[in-house]
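All protein chains but one are shown at their positions in the complex.
Going by the order they are written in, the chains are A and B; count residues from 1 in each one.
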Amino acid sequence: MKIYTKTGDKGTTALIGGTRVAKSHLRIEAYGTVDELNSYIGLVRDQEVNSVRADILKEIQDRLFTIGSSLATDPDKNVKMATPDLHEADITLLEHEIDAMSEDVPPLKAFILPGGHQSVSFCHVARCVCRRAERIAIRLQEESPVEHLVIIYLNRLSDYLFALGRRMTHELQAEEITWKPRV
Amino acid sequence: MKIYTKTGDKGTTALIGGTRVAKSHLRIEAYGTVDELNSYIGLVRDQEVNSVRADILKEIQDRLFTIGSSLATDPDKNVKMATPDLHEADITLLEHEIDAMSEDVPPLKAFILPGGHQSVSFCHVARCVCRRAERIAIRLQEESPVEHLVIIYLNRLSDYLFALGRRMTHELQAEEITWKPRV
Partner (left out) sequence: MKIYTKTGDKGTTALIGGTRVAKSHLRIEAYGTVDELNSYIGLVRDQEVNSVRADILKEIQDRLFTIGSSLATDPDKNVKMATPDLHEADITLLEHEIDAMSEDVPPLKAFILPGGHQSVSFCHVARCVCRRAERIAIRLQEESPVEHLVIIYLNRLSDYLFALGRRMTHELQAEEITWKPRV
């Protein structure tokens, strides 16, 4: 089977459950942005400095597919298909990782300028794309049901990516510059 | 002539045809996102592994400028300016490339985790930005005429980028990880 099925050439697509919707639908925007985030997590995983963390990053990618399935399921249909579930434990895992990564980096009292090393910058971009995905998930939630754990996961993931960026800076012995507002 | 003309400092700009519109107009969002996609195609073209494919990637960039002109033209004006056209052949070219690239990579029965090599991750990001551009083009189409070939081209281009990502993975002998849903 070819990957180009041409079924979407007129601008519509099918949710899990079969309902056809326009690709401009907020639900498609939501899982499309989670897909974009997933690509950035791939990029972060590819960075040499993260080889020690490849497994956790792969787990996060797996979880983003779980989130994708959840967002792609028509909430108005009783879908019998077995899509995987997101668990509270997926969120506490992120929290434990944040705590562990923050252990020997100095505590923050200010914003930091993204950058210092290309790998760190990729991580900041991923953080911002994660926050963009979160914003769209919240917009979707205002008009249609969204699993609450999806929202919490995305919120925690951007904090994970911030902590990871600092951790990478530390391991790469790159420079961390704090923002000193010019008042 | 300086590139900063300051004419847009108040937040409006001119379409091809002369009509001034707010930069927040969906039409501007559409060609602005195609511009962002074009920058990512540039990034994909810059990857060493793609030196054998630089010509086709340049052609795609050319075609994205053609799409940009089409989207930037005021549909309510009879614009006499000679803007280039998009052809059916531009789409079949993508399809032939997809077929050729898929030849000696194993067929898929599951999603794959973006990543494995930095160049591959860039390609996945480009794929997702292409899909974002497609979504906006479809939103625009709901309120104003959009050339139908533009929509089809963007739809096929994201499949091209998926096939390219797999092809790059193969050539780079990078790892391809499929998603195994935790059910």
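Please note the rule applied: a residue touches a chain if its C-beta (ideal position, glycine included) is under 8 Å from a C-beta of that chain, and two chains touch if they have at least 3 such contacts.
Since the structure is predicted, the reported quantities are computational estimates derived from the model, not experimental observations.
When the full complex is taken into account, the listed residue touching the unshown chain is B:58, out of B:58, B:96, B:148 or B:180.
Against the chain not displayed here, chain B makes contact via residues 1-4, 6, 8-11, 22-24, 28-29, 32-33, 35-36, 38-43, 45-47, 58, 61-62, 65-66, 69, 82-84. Contact between chain A and the unshown chain involves residues 95, 98-99, 102, 107-108, 111, 113-118, 120-122, 124-125, 127-129, 131-132, 134-136, 138-139, 141-142, 151-152, 155-156, 159, 162-163, 177, 179-183.
Heads up, the rule we're going with is that only the chains that are shown with their structure count from here on.
The rotation relating chain A to chain B, fitted on Cα atoms, comes to 120°, given as a multiple of 5.
The distance from the centre of chain A to the centre of chain B, each centre being the mean of the chain's C-alpha atoms, comes to 22 Å.
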